[in-house]
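Here the structure is laid out as structure tokens; the discussion comes afterwards.
Just one protein chain is left out here, and the rest sit where they should.
Which chain is which? They are A, B and C, in the order written, and residues in each are numbered from 1.
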Amino acid sequence: MATLLTEPTPRHEPDRFGRPDAGWRLRLYIIIFEADTRAGRAFDLTLLAFILISVTVVMLDSVEAISTRWGDLLTVLEWFFTVIFSIEYILRLLCVRKPKRYARSLFGVIDLLAILPTYLALFIPGLHSLIDVRVLRMLRIFRILKLGEYVREFSELGNAILATRRKIAVFLSFVLIVVVVMGTLMYVVEGPENGFTSVPVSVYWAISTLTTVGFGDITPKTDLGRLIASMMMLMGWGTLAVPTGIVSAEFAVRRINPEITTRTCHECLSEGHPSLAKFCADCGAKLPPYQLDAGEN
Amino acid sequence: MATLLTEPTPRHEPDRFGRPDAGWRLRLYIIIFEADTRAGRAFDLTLLAFILISVTVVMLDSVEAISTRWGDLLTVLEWFFTVIFSIEYILRLLCVRKPKRYARSLFGVIDLLAILPTYLALFIPGLHSLIDVRVLRMLRIFRILKLGEYVREFSELGNAILATRRKIAVFLSFVLIVVVVMGTLMYVVEGPENGFTSVPVSVYWAISTLTTVGFGDITPKTDLGRLIASMMMLMGWGTLAVPTGIVSAEFAVRRINPEITTRTCHECLSEGHPSLAKFCADCGAKLPPYQLDAGEN
Amino acid sequence: MATLLTEPTPRHEPDRFGRPDAGWRLRLYIIIFEADTRAGRAFDLTLLAFILISVTVVMLDSVEAISTRWGDLLTVLEWFFTVIFSIEYILRLLCVRKPKRYARSLFGVIDLLAILPTYLALFIPGLHSLIDVRVLRMLRIFRILKLGEYVREFSELGNAILATRRKIAVFLSFVLIVVVVMGTLMYVVEGPENGFTSVPVSVYWAISTLTTVGFGDITPKTDLGRLIASMMMLMGWGTLAVPTGIVSAEFAVRRINPEITTRTCHECLSEGHPSLAKFCADCGAKLPPYQLDAGEN
Partner (left out) sequence: MATLLTEPTPRHEPDRFGRPDAGWRLRLYIIIFEADTRAGRAFDLTLLAFILISVTVVMLDSVEAISTRWGDLLTVLEWFFTVIFSIEYILRLLCVRKPKRYARSLFGVIDLLAILPTYLALFIPGLHSLIDVRVLRMLRIFRILKLGEYVREFSELGNAILATRRKIAVFLSFVLIVVVVMGTLMYVVEGPENGFTSVPVSVYWAISTLTTVGFGDITPKTDLGRLIASMMMLMGWGTLAVPTGIVSAEFAVRRINPEITTRTCHECLSEGHPSLAKFCADCGAKLPPYQLDAGEN
């Protein structure tokens, strides 16, 4: 609870983009970037609603039966939301002291991507549906609820995946080597006449098989090809167990030893001592008594 | 075993709908709602058998070869069971003191849904097969066996999933954002000529791919589409590991520390004693009696 | 190690079928049923080889290109193995003292099933390929290697699955109810014109979707059907996590606390005390000091 007192602005992002000191820019900044005032909260909720409706509009517009009948209304709505989001984007740029930093931040780029397609679609009609990437703005929902009940879960998920990122990188490299080898093999065995038209296509098939997706748009027809595919599937099964195992283990360890990275030796400041340890495993100093502080609720 | 003596009606639902005080309504209530008398048990078993047969009848009726030959018999049987279930539903309403509460409870709604389709099918023939939702009544099987050996497993499953519900909610929100973005991308890349006829359809494809179902009714045909699909499948693989990991970890922790933070020795203040322990495993002092406070509701 | 001394015949099945006392029947029994003499071991290995070749013969016989060319040879081979296995089966019946018990045991039934189809195929040609069920006889491989290195793994697997059988039973009942409800719903929504020709077929589709197999022989065509299917797939994903989590947790617990069912209180004979416990959690008596005896190797 002490951190709450020393960190005065925990509900919004840390002051990365330069909080203005006073005036209309400060008032705007508080509404747009902070979420712990009434106005800020109302702004965020309105924004989320607008994003949701706007994404729905673009999705419906792509359904032919609907677009032929309600096309005009949907186009008006889409432009309405695009203009709203454009104004919001400009206001964001105006009210921060480091607008470049905001423009290059993750959410700055997403905010831009959310309005660009409508304008680009005037010139290149095909890009029209890309407006849907504005669903990415929904990621804000996690930021808004930052101190709410979801943040602990979210950061826990993030930490567990972060902690296993190197294991998963090693694993993915291995999988990529395997799918290239198997794809090439199947291309040679089955050949273009059975749907394996090129090595990249065969690699695509190998990935879809190894991940157990198995579309079935390309399938082995020869006996040898089916034998290789059978072995691949059994292999893929075992392989599937590896990342699952890595992440599961990470979660289990975090649930069992929540303090796995929190218990610190007062002498050498090394971290991560098990809850039952009495002495520091790095310098031999006596550890402070273990206190269980993070119960489930 | 002591709880059995102090809690006189552990075998049936707690007295939520108002147990009548005396007369035929009490006798009926005991038979229909309670399961620890001989008559109540017989009633429940008959009911389960009726539900099973009735569901089978509706399933068979939908098979053309069977319905053309045995159609009349099946229709008679279906009406027989519907009448039986209707009488049962009315009796349930009659014998409780708070019939509205029953009608709005989960099982009250299911009981109504189990008889409505037959009557509605008189007017709208298409709804006919919906009678099969009466299989939901089979959920009663868990209620009936409540104090049997299955209930501990059931509430354990429920608790583990309940405990991870927020992690899974966060995870599902993230997945939904991903499938909308990927679906839109594939719609733009592949277009209606390759089966991706609209954004909703593309999102459906993205879900079927990310969950590794991979029907294959819609598949990417262009090289770029296949590249994106390949990356999605590898991603989906990693993603699949997350909920599995969450639930696995929860189960593991529950198996290792069945009472993870709830039971404390009054003598040495050590925590985490199993629910069945009578003495503290650390100092040998007698533990306070265990109280089950977190039911499945 | 003590058990090895008190149980003199650990390498073969316990004396369930009546070991003869002397004579040719004893000699035959030792060869056929026991595996710790040189002759017994040779017999078992020959038998395994015969089973493997015989299964391969039947598999090859079903491939048209091979059967048209080598059909006669394969038929001769099949009859050769069938005669051999028939003689073996009769000898097994002859040399035990309780032949009925053997005939009704699991392996007795499998041994019969392994020879019946060849004879039955004389009358009903379609059953011919069923001879392949003799691959079930390969299960003997685990029995033969009984005291070898595989048995510990095998019984560990068995125990973990056995320990979770009730959780999995609850889970399967739940899944069955879900697939009937979802199958019926899809039958009503999609109807026979989109491939959902009957409720049983729709249930088959629901199972193939929920298990993420996704054959794609039947797929939703309507928008509503695809929406329901999308929700099913996301659900199925979460559901998939449950049995995996159950079994994973079981394995983890067994690996971490190998003594979970082995540590015994000398006072009240209760079992399963954690490795760190100093006092019996059931009677409060001091536990004997914990000895780690089962390392990995």
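Convention: a contact is a pair of C-beta atoms (placed from the backbone, for glycine too) under 8 Å apart; a residue touches a chain by one contact, two chains touch by 3 or more.
Remember, predicted model here, so these are calculated numbers, not experimental data.
For the chain left out of this panel, the touching residue among C:31, C:58 or C:74 is C:58.
From the options B:117, B:183 or B:216, the residue with contact to the unseen chain in the full assembly is B:216. Across the interface with the omitted chain, chain C contributes residues 55, 58-59, 62-64, 126-127, 129-130, 132-133, 135-136, 138-139, 141-142, 149-150, 153-154, 156-157, 160-161, 168, 172, 175, 200-201, 203-204, 207-208, 211-217, 240, 243-244, 246-252, 254-256, 292, 295-296.
As for the chain not pictured, it touches chain B at residues 63, 212-216, 223, 244-245, 248, 252. The chain not displayed touches chain A at residues 166-167, 169-171, 173, 177, 180-181, 183-185, 187-188, 191-192, 197-200, 203, 209, 212-216, 219, 223, 226-227, 229-230, 233-234, 236-238, 240-242, 244-246, 248-250, 252-253, 256-257, 273-274, 276-286.
By definition in this document, only the chains that are shown with their structure count from here on.
In this structure chain B contacts its sequence twin chain C using mostly different residue numbers, the overlap staying below half. If each chain is reduced to the centroid of its CA atoms, chain A and chain C end up 41 Å from each other. Note: centroid distance chain B to chain C, computed from Cα atoms, is 29 Å. Multi-chain contact residues of chain A (touching two or more other chains): 63, 212-216, 244, 248, 252.
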